[in-house]
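The block underneath contains the structure these notes are about, expressed in structure tokens.
As you look at this complex, bear in mind that one protein chain is not there, while each of the others sits in place.
Lettered A and B in written order, each chain numbered from 1.
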Amino acid sequence: MIHLNNVRAGYSTADGFVAAVDGVSLQVEDNEILGVAGESGCGKSTLLKVLYGHFGGSLSLASGSVHAEFYDAESGETVTHEGHQLHKLWWRKLSYIPQGSMSVMNPVARIEAQLIEALPPAILQRGGNSVLEEIKSFLSELNLPVSVLKAYPHQLSGGMRQRVMIAMACFFYPSLVLADEPTTALDVVVQKNILLLLKTIQRRQKNALVIVSHDLGVHYQVTDRIAIAYAGKIVEIGPTREVFANPLHPYTRALIESLPRLGERSLRRGIEGRPPDLASPPTGCRFAQRCSKSEDICRQISPELIDRTQKHAVACHFS
Amino acid sequence: MSPTDPLLEISGLSKVFRRGGLFSRERIKAVDDLSLVLPNKPSVCAVVGESGSGKTTLARMILRLEKPSSGRIMIGRSNVFGGDTNRLPDLDFRRLVQPIFQNPFESYSIHLPVDFYLYRTAINLGQATELEDARSVVDEALQSVGLELERVQGKYVHQFSGGELQRIAIARALIPKPRLIVADEPVSMVDASLRMTIVNLFDEIRKTLGISFVYITHDLSTAYYVADQIVIMSQGQIVERGEPGQLIEAPNHQYTRILMDAMPQIGVRWPELDTL
Partner (left out) sequence: MVMLRTLNSPRIVGGFLILLTFIVMGAVLPWFAPADPRAWQSYPRNLQPSVQHLMGTTNLGQDIFWLLSWAIGNSLLLGAIVAFFSTLIGVIAGLIAGFKGGFVDRVLSFLMDATIAIPSLPILILMASILKGKATLFSISLILIAFNWPFPGRQVRSVALSMRNREFVYLAWFSGESFKNILLSQIFPYLRTWSTANFINTVLVGIAVESSLAVIGLSSADEATLGTMIYWAIKYQAILSERWWWIGPPVVAIILLFVGLFLLASGLERRSQKARGR
């Protein structure tokens, strides 16, 4: 599907090049929900943009490769693309739901018009009316009221708009859907609905869905695999149940242990200190200064992401 | 205040906003006939609700940043909005009640070093009259939240993390030795790994300094963790209140149950997932 090989990507700033994604190797498989978890400044949003091939603006690929393989049902072939060519697949095989996207709709156009405008020419060729019928049946399959089509964005709640955005992004059966914090800023009840919607669509379309979220609870509920991002690197990756039951990286462990659970009041502790500045990252392991287990080797050599058990990999010298 | 007077007593509080233009009749009841009591004994009262529940409006009224449409807020024997005889003069009010705001990065001017607010509080509301006294007051306050004056001195907002800024906000709030701190979603904009340090501080401050908290949040799990009393708000009203253990085990109101079901808890899978 999509392979990232030792990718280093980031932004040029007044202080030099800041690598928000620094040496990440990752693979997104077909028919899975991959979660990318991390806190602010860890590079998860940038990672998503790298997967989307969103280069050329402020984001540039400094080194490493992005390699995508998609099966084209119509031609029966497997098509490969490199990072900078991925934009050719936008709204055909790839779709992207940016953060806060519920607020980026055109306020003066009806939802219907915006949906149709966003469709790739291949689909539009089937004719306006039939496409509209397909959209309507898609919406009702997802239990979304067909009436949203005739509405203007401001007439819908934030949660409803986000559902429409998701429908728009998934309507043409993309092979890969990328969602950046799809439920942040939404209430917890609406959040659950939207996460269930995303999972429903993925299970039906059997494509790949990558969800970026800072909320570990969200990942626990809906993802199949989870990658933990810290200071531009992936420090742990593995099947979600595995990682939560048996976190190998000290950061993952500390993070999971710090979250209070409903029903028990045992002491929960935060992690002292804060993530390193990506403009001048430290040598060695980036979590070393906050890690209770760090030793000299941690400050000198940056640990590689290595498989420990089946498909559960961690980047740490001591696990 | 005598030991039997409650610290905070809210009765029949309502706030109505008028929406639309000059001639609009549209009214929104942000807070609807709300009553709440905090006992004299130091405690943490968590007000849990989603956006639009009225919890922020409630916080603003307690902080005297918003005038109620009807009802009363008493702190001890004084009426927060009282008539001329009862109303607490500004300075005294600020010595009794202090805030923590949601956005740590907006809580300080970008043009001033963050310690400016600490020093000003020490001079205006603390017991310091000279700069030297102020320094030691500020130092002591920072230490009680686990920070050092040297680290904080002269630095600006962008040089701190969200967690540090909220701790500094707590330190500042402690300087006047208030009886009540109103924290409006103090950790919702703070990274998860830094959150519990702050929530734990609330508990510690309650125990060692005897200060009560009104903790406004949308997150039931941190409310359960730290509160002595939980109050659930929806559409301007309190739909359920009680002690955390009781509330979770036997919720009375349907809304509470919906809220609990919707939370993405680690270790408890949503049952709906099994049917997908």
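Just so we're on the same page, a contact is a pair of C-beta atoms (placed from the backbone, for glycine too) under 8 Å apart; a residue touches a chain by one contact, two chains touch by 3 or more.
Being a predicted model, the structure only gives us computed values, none of them experimental.
Although it is left out of the displayed model, the omitted chain contacts the following shown chains in the full complex: B. Across B:Asn103, B:Ser144, B:Ser188 or B:Gln237, the single residue that touches the chain missing here is B:Asn103. Of the options B:Leu125, B:Ile170 or B:Leu259, the residue whose C-beta touches the omitted chain is B:Leu125. Counting over the whole complex, chain B has residues 63, 65, 91, 94, 98-99, 101-103, 106-109, 111-112, 116-117, 120-121, 123-125, 169, 172-173, 176 touching the chain that is not drawn.
Keep this in mind: only the chains that are shown with their structure count from here on.
With centres set at the average Cα position, the gap from chain A to chain B is 33 Å.
Within the complex, the chain B residues that touch chain A are 50-51, 161-164, 191-200, 218, 220-222, 224-225, 244, 248, 258-267, 269-270, 272-273, 276.
Looking at the complex, you find that chain A touches chain B at residues 39-40, 187-189, 191-192, 195-196, 199-200, 203, 214-218, 220-222, 244, 254-256, 258-263, 265, 267-272, 274.
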